[in-house]
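Below, a portion of the complex is reproduced, with chain positions unchanged.
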Amino acid sequence: MSFFETQGKQIHYESDGKGRPVLICNGIMMSTKSWIPFVPSLSEHFRVLRLDFYDQGESAILEGETYTQDIQVELIKVFLEHLNLEKVSIVGISYGGEVALAFAAKYPQKVDRLVVFNSCSYTNPWLKDIGRGWIKSGKTRDGQHYYQTTIPVIYSPTFYESHLDWMKRREAVLLPIFSNPEFLDRMERLTLSAESYDIRPDLQKIIAPTLVVSAEEDYLTPIANQEALVKELVRGEWIKIPGAGHASMYEKPYLFTSLVIGFLLAKETTYTI
Amino acid sequence: MSFFETQGKQIHYESDGKGRPVLICNGIMMSTKSWIPFVPSLSEHFRVLRLDFYDQGESAILEGETYTQDIQVELIKVFLEHLNLEKVSIVGISYGGEVALAFAAKYPQKVDRLVVFNSCSYTNPWLKDIGRGWIKSGKTRDGQHYYQTTIPVIYSPTFYESHLDWMKRREAVLLPIFSNPEFLDRMERLTLSAESYDIRPDLQKIIAPTLVVSAEEDYLTPIANQEALVKELVRGEWIKIPGAGHASMYEKPYLFTSLVIGFLLAKETTYTI
């Protein structure tokens, strides 16, 4: 468990393995802990850096503040400076994928490869209104209410139905967390921080080869928006996971690991004639 | 505005046009009024019957009762007897599509054609948990909360984003309704009534030609479940609407009308060699 300080705030991160640095960016409800099952495979090939964004995991709580995702973008920059890293590969999912894309657009020289799962280039007003509902649900302080409002739509119906026991255990783990007012306030701030997200004008600044991974049953990140994202990327590649939803890494952990390792390690092959 | 009585309860319906009877079955939050824009086109060709299920529109409120969708199935039966109709074509969407399918499986001789939009043959446990969240949201009596929890996911992100003004007007119409405790209690009972829905064992009893209409951005009725439904139907046909969501009839009203009229009027054409 490592920490560094920036602007008087403690930031938590983890570093595993050696060699080429790969930063993993959390989805909104996640923390560095969420990635534990993936570290053994990823750290065989990379120095795996996990970072808790502001208001996530063990990092500083921004009680009473309002902010945008740009605060997390700048956090990545400070984090890399703290580690004396000039360049990094970034993997992100959902909220983390958006921060990763925004970082790569703002600091293109600092990113050599990018893999984003279930991510868009802007917050659709549709999603914004869904987020508003999540916040209202959190304000009830009823953990099960928050669970039922947020979790089912994060998973594909295919996974949810075929892993009911898994989901029930997950619910048991999440209920106390989702009943914690401090956690719910963090979620509210994080949700609000994403409302204004829109990097469409800057997409072509991203120079790193970028893999966009969509899940066919993702009911939070509109696939049409992901298609539009890929089309704007200078070096974008696109892949779809059938039968998976927004929580693609939990639903298809082996595929998740494979896609990350493969895209980061492969040379950018072309076939010329 | 017409009424009939059954078991001491008043049931509301509307009848427009002449000729072959076609019954329209409401989605869960809908009422006979929701179909007004469709009546002029449909009633050129059919006697259009609109029915408020129990706890919908102007029909009896079942305060304090618990029931399953079978109560609505039986209501259709009584309604047809009231009108002295031996056979009817049925069109249903979502909750109404499920009641229609259940009716056609229970009383196959009474249905000559069936068109269901955004409907499944059972309630996926995933959807059940989403419904539980809706109920919790309703219990807050906060109309906007109920709106944000239920409405965005009913519309495709494509429609929602491209019809923001339409959605805002819709929100203005719905907020007072969604703030009405009686309405929210009705919604709770209706939502619960669908939890045990499962007609998979009876699907092959349906003998009427049946058109299943799926919307590609329907985030409430899993498309895999709709595909499974079609495969079990003896005379099922399947069609998909791209760029539409669960509220397909509002998002694509012209297509909705076309599909209904066409499937009900066409002879069951085959191409033999």
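In order of appearance the chains are A and B, and numbering begins at 1 in each one.
Note that contacts are C-beta pairs under 8 Å (C-beta built on N, C-alpha and C of every residue); 3 or more make two chains touch, one makes a residue touch a chain.
Computed from a prediction, not measured in an experiment: that's the story for all the values here.
Every protein chain here shares one sequence; 2 sit in place, and the complete assembly counts 4 copies in total.
Keep in mind that, in the parts below, only the chains that are shown with their structure count from here on.
Here the C-alpha atoms of chain A line up with those of chain B after a rotation of 180°, rounded in steps of 5.
In the complex of the two chains, the chain B residues touching chain A come out as 124-127, 129-130, 132-133, 136-137, 140, 142, 144-145, 147-149, 151-153, 155, 157-158, 160-161, 164, 217, 219, 222, 224-225, 243.
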